[in-house]
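All protein chains but one are shown in place.
As written, the chain order gives the labels A, B, C, D and E, with residue 1 at the start of each chain.
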Amino acid sequence: MSENYTIPIGPLHPALHEPITLKLEVSGEEIVGVDIFCSQVHRGIEWIGMNRNNAIQSIYLAERVCGICNISHPFCMVDAVEKVTNIEVPERAQYIRTIIAELERIHSHLLWAGVAAHEIGFDTVFHYTWALRESVMDLVEYLTGNRVTKAIFMIGGVRRDISEEGAKKIKEGMRFYLENFHKIEEIYLHDPTIRMRTRDVGILTKKDALKLCAVGPVARASGVPKDVRQDYPYAAYADYGLKAITPDMYNGEVHGDVFDRIIVRLLEVKQSVDIINWALDNMPSGSILAEKNLVKLKIMLKKAEGEGVGRVEAPRGEDIHYVRLKAGEEPFLSWKIRAPTYNNVLPWIPMLLGGQIADVPIVAASTDPCMSCLNRVTVVDTNKKKEFEITKEYMHEQSIKKTRRLMRNGQ
Amino acid sequence: MNVSDIVGEIEKNFKAEIKVVEREYGKKKVKQSTIFVRIERGNFRKFVEFLFTLQQYPHFSVISATDLGGEVELVYHFSVGYGDFNGEKMVSLGVTLPKSDLRIESITDLIPGALISEREIHEMVGVEFIGLKDTRHFFLPENWPEGKYPWRRDETFPDEMLNKLYETWREVDKNE
Amino acid sequence: MIWDTLMAHSPALVIIIPLLAAFGTPLIGRAGKKYMYTWILCALALTELMTIVMLYHVFTNGTAIYVMGANPYNLAIPPDSHGIPVRIILTVDAFSSFMAFTASTVALAGGIYSIACEHEQTGQEKYYALLLLMLVGMLGMVLTGDLFNFFVFLEINSLASAALVAYHVDKGVATEAGFKYAIISAIGALMFLFAIGILYGEYDALNMAMIGSRMQFTNLDKIAMALITVTMAMKAGAIPMHYWVPDGYGKAPGAISAMLVTASQASLYGLFRMSFTVFGISANHVTLGWFIIILGVLSMFVGVTMALIQHDIKRLMAYHAISQTGYMLLGVGVGLATLGTAAFNQYGLAAMEGGIFHIINHAMYKGLLFLTAGAIIYRVGTSDLNKMGGLGHTMKYTSIFFIIGALSIAGIPPFNGFASKLMIYESVYQFQPVLSIIAMIVSILTLASFVKVFHSAFMGPKIHNVKEVPRSMLIGMAILTFFIILFGLFPNIALHYLVKPAAEALASPMGYLSRVLGGGP
Amino acid sequence: MASDVLTLVNIVVGTFLVTLFGITFGLLTKGVDRKLAAHMQWRIGPPVIQPFRDVFKLLCKESIVPRNAVSWLYNMAPIVCLASTVTILLYIPFGSIAPILGHYGDVILILYLLTIPSLAMVTGGFASGSPFATVGAQREMVLMMSYEFPLATTVIALGWKISTLNPSMPVFSLETFAQYPVWNIMGPLGIVGAAILLLIMMLVTTGEITKVPFDIAEAETEIAEGLFVEYSGRNLALFYLADAVKTVVMASLIVAIFFPYNLSPLLKDYLTLPSFGCYTMDFLFYLLKLEIVIFFAMTFIRVSVARFKVDQVVKMYWGYLTLAAIIALVLIGLDIYIGGV
Amino acid sequence: MMMHEVWKLLFKKPFTNKFPAKYAPKNVHSYLRRVKSGKVKLVPPIPPPPNFRGKIQYDIDSCVGCGLCAQVCPSKAIEIVRDKKWIIMHCKEGATLAAPLKIKIYVSRCVFCAQCVDVCPRKCLHMSDEFLLANEDKLSRDLIIPGP
Partner (left out) sequence: MPTPNKHFDKSLWVFHVNTGSCNGCDIEILAALTPRYDVERFGIKLVGSPRHADALLVTGPVSRDMVDKLKRFYEQVPDPKVVIVIGSCGISGGVFHESYDLVGPVDRIIPVDVYVPGCPPRPEAIIDGVVKAWLKLERLRGENK
């Protein structure tokens, strides 16, 4: 019996997101070729949007591009539509949008941290992190009426205001996170095992990051200070003047490895807390919606013609929507969504090339894609000309060997 | 480099239809701008190369496609000038391709990051990218029928594959 | 009356039956295969029976002397010989009969097994004749009381073995392995002969007991001792003189590999016999003991590590044979090192018992393993582990036998390997705790290696569409399995009737000497 | 003759009782472990009797034999696994109740018996014909081999010490360990050595019962992945039970070797109890010791560290623990030497 | 580090909300009966905040059947139906018998976006607090509004 295993693991993990198929070409241990596919979760959302009766419905569709980034997508789409129709968004609405988006970032990064801990078998940390995350979930639920799908966006503003009491609750929540931040930092940045498994693993150089158009924390961890909130400010970020976070802010060096991605994400949680506090303090008063009458809005949308691009920094990076409307037709003439993971998939190739199969899970997880992305990894062994699938199990196995090597080198 | 410089450069070098969309945000009314450029297919590659003169690595986001009936319009979304507060400008480059000749040069040699996007447009709309080596499906299943393009608004749309999920239970409903 | 006679003549019969059968085989072979098989089986069964009779004889009456052609047969020193034993003398003490039993049992199983396994080969008469001769050689070695006779039997055994190793002439490698074996044997024989020459020159005698009693332990003797020890260790396959083992065991037909194990043990017998009986009285036990212990530990460890990296099922098992030999050396070595001190009674004897018990156990389970390996090769046609797989789906019994053999060699209760290893662990640690620990680790490594074999050969998807092996092969394996389980579950039977007497006999050379030299019955 | 029959009856009845005890208490322990672990993760956790429910549930489920499996081995493995685990229990004393088969075996036998359940699991894994299971089985093998050295050293070192004090005793018998509690016979150096050995045993226990961080063969999200991936229904239940019993076995072993103390001799002076009462009290005390050992050797460790990878496990056992074991051996050796002078 | 934290957690009250009961009851039916008779009390779920988006409520009487809600619903959860009650209408041509337009909401298709609530000119739709909607039948009465 030779060492080839075919381990089909379907999309079977609770932390799954969009499944993607990866084909790795390996020669022995080393990865010499990577190829990626993605069809398990293709739902044809853009097509559905182009064939809906109106743009308002598509907000909810955009929201369900993803349950985790579900503010970024409607944010982006609504922004694009507003550009087409030239609707002015009230300032207060812009601030509320910002606050919600940052709340989402906190929840998303904590979720990721928990899953990453689970990935290395540290279930207690997973439980603990998720327990802390409940607090932001409560805030979201309080503000929007649901824990996950927020349904707060509307073309021309937001649907719900933040009341005095609401503001107080958010502030309390933010205090809670500031207090607990050091615990999280302690766990993730000072734990020797985590460090050992992530330092110098899955390196993406700055050049590759730029060439492959990486976005979000992945690009920033490679030292590219790229953040839509900074480069192309929208909503209240225009007033805040944000600075993109790169790992050298933490310890003065950039490796572009998995550990750096952890640093960037954790620092961003802290940054989000700051932004929220700032936004609450500076929130202008006024209306929250440009056009309250939905029927009128619909008519406006039907009359509008033109194209618009919305860009938003989702927790995982730049999200971009292109919208085109045609006068007299309610559905979009054209709609293109580009979620961040889309761009962060290609960088896996340099991260994995020349690396070991063992690194695949942690590298992939570090871009915070959707874990089912890994659902089936097909390995083409060039030596044996035999195709077999590797799975997490096998990869864990391999990662062992890798860890051993690292440990040896480390001493 | 500000918007007017870029627009000037473009006008100097290309015969192009240029539209600048600006939008203000926040209390401070910070201006953010998108440059829409429509260009001939022949000049397309030159234009992309021109972007490299603006910045060493122009950021490429995605290609969007619109079926306009007789032709398909592709819009390439680029941005240049990252790194500083409000330093980035978006350049959206539109190219129109007649349906009888859906071909355009690939830019994957200049910007490797465009691979997925080109493959996507290839499978969804049926545009042929000259120089794109890898034309396998990315989002659609491998056994997807030949010559069917879900994002087209014509006869190549796979009508027979359309499923109305909500309808599946209507019949049951009737028994009620 | 008949019974008494039978008992009295059993030592001779044990050798004579297979010898006659061997010469008869080619003749009978002409009459037809069926007759030949019956003939062989009868011969082997009779031999086995006679060894049991002999065992009983020795157990009840103590060391037996049998002088070929003398009258009375048990008169070791005829009045006219000036106190020197002459003629062919068989001196059968408990240790000898124990070895004889081991050898004939494995031979019986091997013989039955061969009937199906080799039935497509040509020249079967020769095969069986050689097989019987090989048995004669082994029996002779363990029963004789005379150095020169020992040499003769060693030669018979070696020649027959070499021929049998090369039996599968269609495979060139087998011939080569046979050749290697023959050369090694020849060198060994020469050295041995030289040693005999030295001893004869010095003491004017060839009878072991005689030499033992006259032993001065001069420098010349030391040379002789070294020569003998090295020869015997080489034939037994101890590290670092093990080169012939992987090839020899690996290329021989399945049944022959099993018998080679006992053949090696006959050499081991020689080693122990010389160390205890011939040189034992006057030599420095501690040094000799430590020498054997180190040899044992080395064999144990190197054998198993080499085995771990093998891809050929029989070579792998061959390395395990080396490794297991280490246990015997270790056990007996500790016995030898403590011989005569208080520690001997405290644990030395136990260690020796363990070592000796391990001899028979090893013969059984390693024999069984070689037979299963033969069965696999018989069906699959290759001995390369990487080309096997999925045999467990269809070869159910073979896999059960394999599992039993593997667990036994790894010293997992309740199989016999554990029984003897336990005795070694529990005595040796008092001598030197590290030795025990090493022995325990080796046993786990052995297990790992066999799990690998098990996985590669029997588990996984079906690769070969094969059937279970024919019944006679299964019977051959079953015989050995029976003893494995019997000795595993009821070690006391073996200990009481076989091992303890053997160990005591070995440990008290004076008894042996006086029995032979005492003259009368 | 009559006494033989009596022994036999004793053994049969005893085996039955021990099996019953092993399974019940094993499951209960598992329940307690899950409960405590949950609390340490800030949750309520399942009720203590949850493992019983799990087992009863599994028993009502279909046992699927995958097409690729070697079915006879596949079905046999769980039975062998449970049976062998229960057998080990027969050699271990409960409090002052002597083991049923105590006269037929000792610690070394137990050590080797301990490999059988693992082997059965490995065999079952291999026999399932699933690559997942194969990987799991190989890891289990690696695991098994890794803790052998520390384990062997522990036992031999302690036996060695006892044998120097009283060579005529069957030193590896657990009753001897009970007569000469480790801590009473050691000099100061020896005590340090013994403490190291205790620590080693604890860690070996975690590995032996495959819990985090050493649960590489069946990663925790389950009893699921790896080895048991194809098992379902009754077969899975048997493995589940075996795991429960094994926990008791390992903990009992530690208790028997390191904490063989009983309450009744201490209290004899103060209150008079019928012998039955003594046994009960010692038995309860033994259960208490067991729970404490299990808490530290399993529950506490498994919630507070991340799962190791195979290589880290190997490094842990073959590296650190082996080193520690050797140090302990040397310390005890010194102790013997000093004691002997 | 984690050891310390874990040790502290052991003595901390669990973070768990015991909805609907701490452990699973022996028999759920009888448990529910006892709940009904007031012998035991269910632990309530974490209370949904005000303005929670739960199961939709429909005031059929004030609905004018304008169909706007169906137009904006992103998941085709709303269908326009003729009311089962015929009414007499008084129009220019005189009185006729007519079945006015009403709506029917399939809760199991609804994605709880509350868009219909916002759009309804008669404010006859509401989002309630009710969110425990699990059912064995996706077309059960509980999941169709208004009930038949």
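Some notes on this structure:
To be clear about the criterion, contacts are C-beta pairs under 8 Å (C-beta built on N, C-alpha and C of every residue); 3 or more make two chains touch, one makes a residue touch a chain.
What you are looking at is a predicted structure, and each value in this text was computed from that prediction instead of being measured.
Contacts of the undisplayed chain with the visible chains, over the whole complex, involve A, B, D, E. Across A:97, A:127 or A:197, the residue that sits in touch with the chain not pictured is A:127.
Of A:55, A:80 or A:111, it is A:111 that touches the chain left out of the display. By the touch rule set out above, subunit E reaches the unshown chain at residues 14-20, 22-24, 27-29, 45-46, 48, 74-76, 106-113, 131-138, 143.
In the full complex, subunit A touches the hidden chain at residues 10-19, 39-45, 47-48, 51, 60-61, 64-68, 70, 111, 126-128, 130-131, 134, 137, 146-149, 370, 372. On the side of subunit D, the interface with the absent chain consists of residues 34, 38, 41-47, 50, 52-54, 56-57, 59-64, 132, 219, 221-225, 228-233, 236, using the contact rule stated above.
Note that in this section only the chains that are shown with their structure count from here on.
The interface holding more C-beta pairs in contact, when A-B is weighed against A-E, is A-B.
Comparing per-chain C-alpha centres with the mean over every protein C-alpha atom, the closest match is chain D.
Taking each chain's centre as the average of its CA atoms, subunit B and subunit C sit 82 Å apart.
Between subunit A and subunit C, the centres computed from C-alpha atoms are 71 Å apart.
Subunit A and subunit E have centres, each the mean of its CA atoms, that are 31 Å apart.
Shared contact sites, meaning residues of subunit A that touch two or more other chains, fall at 122, 124-125, 128, 131, 191.
Counting only residues that touch two or more partner chains, subunit C has 455, 459-460. Interface of subunit D with subunit A (complex): residues 40-43, 130-132, 134-136, 139, 212-213, 219-220, 225-226, 303-312, 314-315. The part of subunit E that touches subunit A in the complex is made up of residues 1-2, 5-6, 15, 46, 48-49, 51-53, 68, 71-75, 111-115, 118-119, 121, 127. Contacts from subunit A toward subunit B in the complex involve residues 36-39, 42, 44, 46-47, 50, 83, 91, 94, 210-214, 224-226, 228, 230-239, 241-244, 282, 284, 307-309, 311, 318, 320, 322, 324, 333-336, 338, 342-343, 345-346.
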